[in-house]
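If you scroll down you'll find the structure; I have some questions about it.
Every protein chain but one is kept in place in this view of the complex.
Letters are used for the chains, namely A and B, taken in the order the chains are written, and counting of residues starts over at 1 for each.
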Amino acid sequence: MKCAVLNLARQDMVRMNKRIEQVYALFAEAKQPLKFMEVCGTHTMAAFRSGLRSLLPERLSLISGPGCPVCVTANDSINKAIAIAGCPDTIVATFGDMIKVPGSTTSLERVRAQGGHVHVVYSPLDALDLARKNPDKRVVFLGVGFETTVPGVAWTIKNSAETGVANFSVLCMHKTMPAAMAALVSAGPIDINGFLCPGHVSVVIGSNAYAFLAEKHKVPCVVAGFEPMDMVGAIEMLLRQIVEGRSSVEIEYSRSVTPEGNLAAQRIIQEVFEPCDAMWRGVGRIPGSGLKIRREYAAFDAELIFSDIAIESDDENPACICGKILRGVKTPYDCALFARQCTPSEPVGACMVSSEGTCAAYYAYAKKRGA
Amino acid sequence: MKNDIITLAHGGGGIRTRNLIKELVLAHLGNPILNQLDDSAVVSFESPDLAFTTDSYVVNPLFFPGGDIGKLCMCGTINDLVMQGAIPKYIGLGLIIEEGFAIADLDKIFGSIAAVSRETGVLVVTGDTKVVEKGRGNGLYINTSGIGVRRPGVSAGISNAKPGNVVIVTGTIGDHGIAVIGKRQGLSFESDLESDVASLDSLISLLFNELVASINVLHDPTRGGVAAGVCDIAESSNVGIELVESHLPIKKAVKGACGLLGFDPLNVANEGKAIVVCSADAAERAISILRTHTLGKNARIIGSVVPDHPGMVLLKTAMGGERIVEVPAGEELPRIC
Partner (left out) sequence: MCLAVPAKIVSIDGEKAIIDTEGIRREVVVSLIPDPKVGDHVIVHAGFAIQKWSEADVAEFNGLMDEMRSVEPGAPGHGPHE
């Protein structure tokens, strides 16, 4: 007796649901190969986990932009975090994403292995709690993340000030999305026919933040949720814009995103942080794309508290072409380091650091094809 | 003694050590072989076909919902023997205790070890205790070695999967890893989840009693979860394996915790589950047998073995897509991304 499950694993026997059928129909109407870019690490993850790319028409590519705030954290920021972890009576509290990101010569994971005090937390609130429970230690929270995460870190800094937790501070490495997307479309020739805009960043900043992309640069934008069907729905909406010759900002993720965004969250960001320039791993310096802690909260700014410690010099590999891969103009196969010096276990650039980044994904799928 | 703490003297081999052994070890685990307290335990077997395994336990925290390091060290080693088609018989127990460890906690842990011994009939016949200075240990580390006798007619082995075989998991996945991580500082959450830590001896015996010739692989998906377990099988057997995401049995709360922390349930540890690879014509019967036992009531067919892409595991996703399942990189860490 044969079990029905044995027959299910072939893609050509998949019964595609009506949304995916719509994608195929619209793509046929568009009559050209298309490249859509998602700019959110969580979209990269969701696409990977659901096997979304294996369901899309062959000449409709979904490429990953610089959307993982951790992966684009530059060497000198990691080096600073590592140096702080080595200070006496100091605990570094961080999101798990940061543990493996490489600095110039080492990583937080290796520092922890060698006795450095590095503690993984789920929330900046847990880091503040750690500070309260360890009054004789300095607790430094690594502030990484885009606008989804920044309001929470801002609240935590304010709460730390209000409740007098003097041994807590934040090393601010936060970055903001719209400036990065602007840099992407103006840096040089781009080959992007539409953006899947980040869903939860948009909960905070609102979909109006992307208006310039649609109006000035004529790139269709759809703010997408993270369930696989959300992403398929957003791709469907992008295709419709292309077929109808429009470029506007639309919201697929309407259950969470509004045009104006979360005003309370925006206010608290402005209260605690102010814009600055930032270095993006693999992309370079993007003006106005970073955040720094305002002077009123200087007592909680780890940059100032640890301003005199020795930090390893930053030397990003000149052969790394992540910037071009992130803009969609090159593929990992064009990179001299890909699968040689740069592998998932020893990553060099942002695209390989995230296990679902473009290069990491190519690496895994190349194995399958026997390349 | 129960209100006291472990000191370096307890590991010194003198009076304190002897008292510790008498009042804690023998009180909980005493049996004719162990009671001799000889340098080695002398045991005999009816068959020369033995299975021998060793494992070390460094779990943090030591006490977690559903169990503790004592229950874990016994079940883990017993399960390694069971996965080899062996009847587990004897265990050796090595403890490394950190100075300052509460004897009351040690007493509880020995109680857990004894409970598993009684339930399974597996005897602790030899052991060792060392004490290290404060700061050199996580409270307690345990190493267990186990010996079992291979059942006759067993051909189960990690390199025996064949194209056409069916892949079964004996129950819900990810329970242990999530129950443990929920108690770590900085990641804590409340739930009713418990570790699934359990001896699989009686469950797998039921399977072997009827289907011994049809069971090609038995493997317990501990560290690295079902992902690592299935990848090990694909690689050792040089076959392709295809899993079906919508068939994976996962508790709602495990899904919730994985969603919160950004974990993939396939990568999360299990301590009371087995992956069973059997011939297709035995699959339905295997499921029925497993479901008669309390530890197998959620047994499910989750995939199949194929001749394509040898060494690689693919997942047919819930939306009908396809992705590669890889051995997890190491720690499953909470993400924001």
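Here, contacts are C-beta pairs under 8 Å (C-beta built on N, C-alpha and C of every residue); 3 or more make two chains touch, one makes a residue touch a chain.
Every value quoted in this text rests on a predicted model; they were computed, and no experiment measured them.
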- line: Touching the hidden chain, out of A:F27, A:F48, A:F195 or A:F226, is A:F226
- prompt: Of B:I6, B:L20, B:V82 or B:A283, which sits in contact with the chain we cannot see?
  reply: B:A283
Query: Please identify, in ascending order, the residues of chain B that touch the omitted chain?
result: 168, 172, 182, 188-193, 244, 246-247, 249-253, 255-257, 259-260, 262, 283-284, 287, 291, 298-301, 316, 318-320, 335-337
Task: Provide the residue numbers of chain A that touch the chain removed from this figure.
output: 3-5, 8, 14-17, 19, 40-42, 67-69, 95, 122-126, 145-146, 148-149, 151-152, 155, 198-201, 203-204, 226-230, 254-256, 262, 264-265, 268
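One rule holds in what follows: only the chains that are shown with their structure count from here on.
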- prompt: Between chain A and chain B, what's the gap in Å when you average each chain's C-alpha atoms?
  reply: 36
Message: Per the contact definition, I'd like the list of chain A residues that touch chain B in the complex.
response: 1-3, 5-6, 8-9, 11, 14-17, 20, 41-42, 45, 48-55, 68-71, 93, 95-97, 99-100, 119-122, 126-127, 129-130, 144-145, 148-149, 228-229, 232, 344-345, 354-355, 364-365, 367-368
- prompt: Which of the residues in chain B end up touching chain A in this complex?
  reply: 164, 166, 185-187, 242, 244, 247, 260-262, 264, 280-281, 283-284, 301, 303-304, 306, 309, 312, 314-324, 326, 329, 331, 333-337
